[in-house]
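The complex appears here without one of its protein chains, the remainder shown in place.
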């Protein structure tokens, strides 16, 4: 009979200094019981099954160790605390192992911790947790893209001024804008999607970074946990957290695109533009200004979407200059910035989707704005080039002079433009311009102009619809990969459950 | 005859305010003539060839426009300035077009700027320039990895203490360390490599973001410039710079791994460790301390490698909240952070390679250190588990008590360990321990211990050699992709040159 | 009788969209009830007292409104929730005002919200909360500095090698190191201390940024809340959060200094150096390596101390490009990064203090290291300059050659050095060198060397003690300012309580 009675993680009977307990261990374990414990149990189960199958531990020992899981799960299901947390403890793992020893005695309870360490468990837990968030995030991103593409499809032919430098530029469509910005969002989403394979690798078996002399089967552990592969080198397995940086990078870029979208929505939804509005359930009023309908959600979006940017700076600075080995700085401190950033960015994605699905587009006001904004002047110059063989620079100059000579009202009247333009072209190019009023009317028509911009990826509705269809296609592939992942993870869950049942039953 | 005489980019004869000239245009154009002009000429040539082939401009016009390129190239070859820069100008593009008009007259010189704008030219120039840097960077990263893997191969069996929390942990090898950190470096390199396809897309034809009504062939332009594809949506083409962020992210992570490597090299090269040293040509002395041999290059590495981290923060903050359209903030200001970061990180990579190729490893000192650092205590505990059926926690406790009872000298002596350990195991587990002195000697031998750590990706030399071989394999794939890219770019250069010759010859 | 029955913050009976409730309002209010409600009550009390004294509301109305505070406080004291939170609410303020209306009827309960808005309340709440953290933080920073200076005083004459580029440089003392790094810590602390006056200003009365037409007395409100002054311009009061950036900047710098200190402590505490160690209660062992004594707390310090760096990047990026007016992006999202950064940095400060107070210095090992590290070679060269009139460069060269010619053992033996050095000086300078063995012995003695370095702020113990005394003096001033602040805040609390009692009593 084993008479081991040490308190785990305690040297020579000396527990942690009270300040350490109050600043590190106590705040840590609350979080850990809520969030990390379920992952720990899952990892433990897979490890125990593997140890038994590899002949490292007897099946009976494993069966008894697994019985503690069942007890803990039962307690959690009833809303009870998993186990008592003794004062002066050294963190979740030791508390958990201590609990096993108390329940089962040292002979059995103290047998599980072979061929592993808290280091590879911690790395595995981070990966499992991030994997879960990633899977959900990709679904939300896909839903946002679905909303954006849907809105783009509905407004592929909704005329709107394009802007550069915040000034009206040329006629375009709302659908063209949405296809453009969706492309950037989709690229970041696909980046994130590509990082899945980096995240979903098992570090288990690496122990403290130097592997083990026990003949473990780490592929089995990985397979029971739904990992796609193992991390080859044991030091890499516990020392690296590059996947955290890669994921945050893609989120940061995706988030920044959301801030750009939100900024445009804010501008176009502002009173002076009036292109967009939202129903009451998506705006707020003021506590003192009764007329207010604030699209404040876009401000939350802008703020939340920046979270990965801040987290990225924090993680990179934390990783910088650390030894390449397991360390608290890397595995705990750096990683702590990940979760609020992922959650914040997910909220930004969901709120943006909500605002796109709920937006009301005032296409009449967009068309009126266009009519008064001289956005077809490039088209007029292009017409002089294409049909009247002027060199572009002369045509551009001619239109520029035209704008100087005519009043704002005259600029919209072909009968005022015709003689003035003839005169100017004669001045610049020495040519008589055989231009008709009908040509001018056509050149100045924003709709005709946008419809003709069918080259170079422009806003012509047919072109935009093709762009949107291609984006939809890529979105479909993403959905396919997500479905496959879910299927693989479910299959692994079944394998693990069956294996556990097999041992517990024996 | 065209009598166009306007000064390009100048409205109503009013040039830019002198402060704008001195703060923006003048500093900008110096840079641009040195760096951007060659790209502009290349883009211009491809655009002109496409315009002629598409029937948008007459072949004769294009031939004359291309002749100006030849003149400018000839001047540059002689070390002469490309052309005169007039006071009060509005940036490189306008100066260049003005120069063409002055050389060829408005009828021809003013004809080139159809179906494009400065916006898509700027985006294309950034992509071409970054593509060139990326190609070179990937070669340097591959060379660094070759050095690291080579060093790892040479030291796959060089015994060394592994460290966690900067304290000696378990016996390992230098090769194991290098295989581990190389894996992280390679992943970032592969990320970067994967971004090539994002970077190498043509935005040309997008003009100011709304495409064009001229029936251009943008696939032809892209092909002449060696782009792999076009950017589908014209707004995306001029408004997005996500590839800048993606590239910087991969560089930032790669850079941070370099700081971790440098930190370890500094520690192990410090006098108190003495594991590593470098020859005189790689260290510096002090201006006042004659005994000094400073591995200062590692400090440059740490500093330079952090540049992408700073640039990433700068670019993300610059992009944040900008309208999704062409803007100076995005296309000029944000992008300006890219170049020094890429160059700095490239230097960090090259300097690290140099330090790895030049390092002198004192394997004797590493072995001596190991002998005095009690790093085989885990192995001793594992032995009690594997051969004597103790539960791990009891074995761990037994060795912990052993360390408390013995003096540092006794800890290395099997004859002192044997009786003490028997006594302790009896205390803890109530068992007589049939352990021999030979078993203890073997368990305490760092070499045997490292060699046995063949599971979970551990330091056993055979395992390490396999890890290194797999990394080499992936490095080979990277080299293959690089060779293919170079071949494709060379072929595009030939196509463009032939097309230019064809028109110029006619 | 007032029959107002609207639900606050709800337009036309339409509540917030369920997604807004679940992502924004519901998570927000949990936090707000725990953290923001006490500040809201305090702000409300001061505002009500002021409204009554200014004649804007009748004393009786104010008395009844204040009675709700008493009820809420009583509930909170009993651990009960302050009030019921209805589904579909619009945030804490509206819930609170609704509660008042329900308790007191619209005539009284709806009367409080004059001459204010949620905007100035939010700004005031942030400032009050930050003020409290700042006060505590400055005390912890002072305690850390007290520990560092105390350790420095105890080791003002404890010999230790100084390092540059991680190589032994010249003899110094541990006290000298601590005086140096304490100076940097103290400067950041003083910066933070200087930001107090920025933080402790009242924005109340600014309402939504456009002030009010009610003849309020905002100096009175400020005084009742312990603010030192008001924010002059009402837009500035609600739109600016520069104090958040300033505070985080000082914390970021202070934190970075902590990472530098921690890095040095890690190095010197590592096994190969062995200069420093910590008792069991401040180190951890490993779950698998029984010999381990990890100073892991220093890794927590390094990670926690970087939090303000990440928060700073996040806040600056969030503020960037926002309209200068009240916005959720600025007042809620940007500010949200502040609290975990302040708390994390405070933990880093406290943990560093703990590690400094608990450190065990092995001065013998430091002295041994010094003896073998050739750190007095500069002193030998300086001696040749000072006493034998060699130009420094020749003296430096002479010692450099000496090091090349002698074996490591000979370098410590005056009898080997003397003839060699004479020969070398003759070579270089053509002079006979009248140097004695005694001079060499003295020049090579680390202690004599450190003691003589009394100029330029060097490690001579007397000099170090003076430096430490000056730092202590500045620390005393800081303590004085803190005491004054506490006294002023306590006096304000008394004023507010008395005023409340006066009205409630009436």
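As written, the chain order gives the labels A, B and C, with residue 1 at the start of each chain.
The criterion applied here is as follows: a residue touches a chain if its C-beta (ideal position, glycine included) is under 8 Å from a C-beta of that chain, and two chains touch if they have at least 3 such contacts.
The shown structure was predicted, so the numbers you read here are calculated from the model rather than taken from an experiment.
Colleague: Using the touch definition up top, pick the residue from C:79, C:408, C:430 or C:505 that touches the left-out chain.
Modeller: Once the missing chain is taken into account, the touching residue is C:430.
Colleague: Hey, which of C:36, C:272 or C:317 is the one touching the hidden chain?
Modeller: Residue touching the chain left out of view: C:317.
Colleague: Touching the hidden chain in the complete assembly: which of C:235, C:343, C:371 or C:420 does that?
Modeller: Considering the complete complex, C:235 is the one touching the chain left out.
Colleague: Which is it among B:100, B:257 or B:327 that touches the chain not included here?
Modeller: B:327
Colleague: Using the touch definition up top, pick the residue from A:320, A:337, A:350 or A:485 that touches the left-out chain.
Modeller: From the options A:320, A:337, A:350 or A:485, the contact with the absent chain belongs to A:320.
Colleague: Can you say which of B:82, B:207 or B:400 touches the chain missing from this structure?
Modeller: Of the listed residues, the one touching the omitted chain is B:207.
Colleague: By the contact criterion defined above, which parts of chain B meet the unshown chain? Give residue numbers in ascending order.
Modeller: 8-9, 11-12, 14-17, 19-20, 23-24, 90, 93-94, 97, 113, 116-118, 207-208, 263, 279-289, 293, 296-297, 299-300, 302-304, 306-307, 309-311, 313-315, 317-318, 321-322, 327-329, 332-334, 336-337, 347, 350-351, 354, 358
Colleague: Please output the residues of chain A touching the missing chain, sorted low to high.
Modeller: 164-170, 266-267, 269-273, 285-296, 299, 313, 316-317, 320-322, 369, 373-375, 377-378, 381, 392, 396-397, 399-400, 403
Simple rule for what comes next: only the chains that are shown with their structure count from here on.
Colleague: Please tell me the distance, in whole Å, between the geometric centres of chain A and chain B computed from their C-alpha atoms.
Modeller: 24
Colleague: With chain centres taken as the means of their Cα atoms, state the distance from chain B to chain C in Å.
Modeller: 35
Colleague: Can you list every residue of chain B that touches 2 or more other chains, as numbers and ranges?
Modeller: Touching at least two other chains: 164-166, 169-170, 267, 313, 316-317, 320-322, 378, 392, 396-397, 400.
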